[in-house]
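Okay, here's the structure, questions in a sec.
Only one protein chain is missing from this complex, and each of the others stays in its spot.
So, chain A:
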């Protein structure tokens, strides 16, 4: 092992990762290495709950999380020179590996040593403390036998085969580290709750100061797990696996390296960080100086962060929020000017009425500020960060599709599809698609369509199923002609019955009633859009309640189209919300017959998939239920909170799901969102991941401030028109991939208890009697990787709990990209649309 280790590449090699880069800075690291070693072991590094928030999550409930320290410990003086050498002396590194222990110590087990751990953890990185504290030796082990997390363990570094490192993702998933031993065992994942961690924040600031790159080189944020790797690198060879970038091999042999597919293909040079900052980077001296001064946090955010909590606390104590009290707060010198300005805003006065205090509003507002600065910062490096994030993450189905679909880089793919590019998808002779449908869908899913060059007019008809993907231009022309004829026929049919009185009295009456309802809704739909704004023509029907106010030609077209749809699909009838769904299609197509068929396509999909408009509301119920399952699986902590707030009915998503976020996003964003959703590119239920993304974005505010259903509902309703689409889409994509992996992990766990893929893994069964391990944790343990046996444990005794781990059919459905038709009988089975 030592020989091969000697041949291994030191930092700075093509495998260079973020961690390698950081070796340059080793001198500045917190090293607590001093001579005296009496009894006990030397505590070199520690990361704690206090300072770094390391937890074991034995169950899905956050209450059960076990706080503790992760520490690197040196056993009694095995080497004369305790001070580690950097890259030059790899063989001595290997020798030393035996003397180091990587340990997990639950806070509760520390006793008197607690103080030492805290001290080491918090010691200033630039000046190592004078003494290396000695602490009692934790029990050394190479296999994991005790119930997770309750007992301390220390694994000799020489016994560690690999570390599975999962960085935190998009501000939600905690980063985690799983220790896989050479004997083939895996230890429970250690989670880094970095958001509450002082030492990591300090470290992060330092990096930002040096690189102007808050995201680190591989597109992830700097987090506690990075530091574990840094520690280890001082003593042993740590190599990123080429086959799976989330696996780090400790002192790997040559075979190990071969087994893991050779060298990692790291596209990034160690200096990419600064490259990113270059061309796309800092704009102007202000940005540069502020981010260097405040470590990437703009002054507003910083001031706010400092003032926020005490301020909010004060706010919540205000019993009667009179003008006078408001004035007092405003005059308080500690209040940042932004908040002061805000307090003068009449909107706050109203809102505070509604919430008893402004605390919730302010919390959200504060989040918004933090986010805006985040966005501004990330915009500077948006493309690069994006690409890195996508390409560096482990290879999920999505990335595979990515790579297969085309050679375009991800940044290119996130540009809107122009009419020119769209035309290039079709051959020039007969106008048939000459690339794959998936390719086109991927482009639209990721980049959207150009909003102003007219490409939507045509592309939407494909997405909505009006045109066949493999039709020729002539076929499309012919089909549209006959569709126009049919539209005229359908329109004439109801007209005859209603206006000419050709139907019986009842029928005429029914149509009039339908017309009345449609009219009322059309006049209340998207009137702020210039197209629907005017009231310039007299109403055609002097008896209409809207005869006085007047109308415009587009409103009239809307009414006719909706009535025609009523004729086309009598089983469903007009349902509120339909006018919301038609308006964008009409606005894009600007032709009633064409828009009508686009709308029919949309409704067909709604009828078969989301089933939003069935009389018995079964479709909506299913969606809310699916969302419930999804949140339960993906964010059990938040779910528990929602449960305690009586909010797991997820009613507050009803509107979003019924009209596809029409009320939540600005008009232009709605168009962009819908075309993505119509592609069914990742999932035909991707809209539920949008819901999850919105929820996740606000989870902290919800958990901290909203205790009752009415508060949650109000909060979510008021998100309307404040939601940022691009970041929501990105988050939803990441969540989907996460979901996919979680399901895979759970399946794997259920189907193949302990697969032993690699020879070097003995069949040693993981023996932990693991308490119920929720999906969130499974996702961590069971990540797809070459050494697939590692990290999956706890099947044996966990069987009784298997029920909890089952992926519900509703959730499984989310993996499907198909839109299956529910026929008209299906509609009738659910109470039909109109009649009972």
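Operating definition for what follows: a residue touches a chain if its C-beta (ideal position, glycine included) is under 8 Å from a C-beta of that chain, and two chains touch if they have at least 3 such contacts; residues count from 1.
Definition applied: contacts and distances are computed from a predicted model.
Engineer: Look at the options "GTP-binding protein", "Ubiquinone biosynthesis O-methyltransferase, mitochondrial", "RING-box protein 2" or "Adenylyltransferase and sulfurtransferase MOCS3" and return the one that UniProt uses as the protein name of the missing chain.
Structural biologist: Of the names offered in "GTP-binding protein", "Ubiquinone biosynthesis O-methyltransferase, mitochondrial", "RING-box protein 2" or "Adenylyltransferase and sulfurtransferase MOCS3", the absent chain's UniProt record gives "GTP-binding protein".
Engineer: Touch as defined at the start, partner being the missing chain; which of A:415, A:432 or A:707 qualifies?
Structural biologist: A:707
Engineer: So one chain is hidden, and I want to know which residue out of A:103, A:607, A:659 or A:807 touches that hidden chain in the complete assembly.
Structural biologist: In the full complex, the listed residue that touches the missing chain is A:659.
Engineer: Where the complex has a chain not shown, which of A:188, A:577 or A:636 is the residue touching it?
Structural biologist: A:577
Engineer: Just to verify: which one of A:107, A:453 or A:507 makes contact with the chain not shown?
Structural biologist: Reading the full complex, the residue touching the unseen chain is A:507.
Engineer: Determine and list the chain A residues touching the chain excluded from the picture.
Structural biologist: Counting over the whole complex, chain A touches the hidden chain at residues 316-317, 319-321, 350, 353-354, 356, 504, 506-507, 509-510, 513, 516-517, 520-521, 523-525, 527, 545, 549, 570, 573, 575-577, 579-580, 613, 615-617, 620-621, 624, 645-646, 649, 651-652, 654-655, 658-659, 663, 707-710, 713-714, 717, 834-836.
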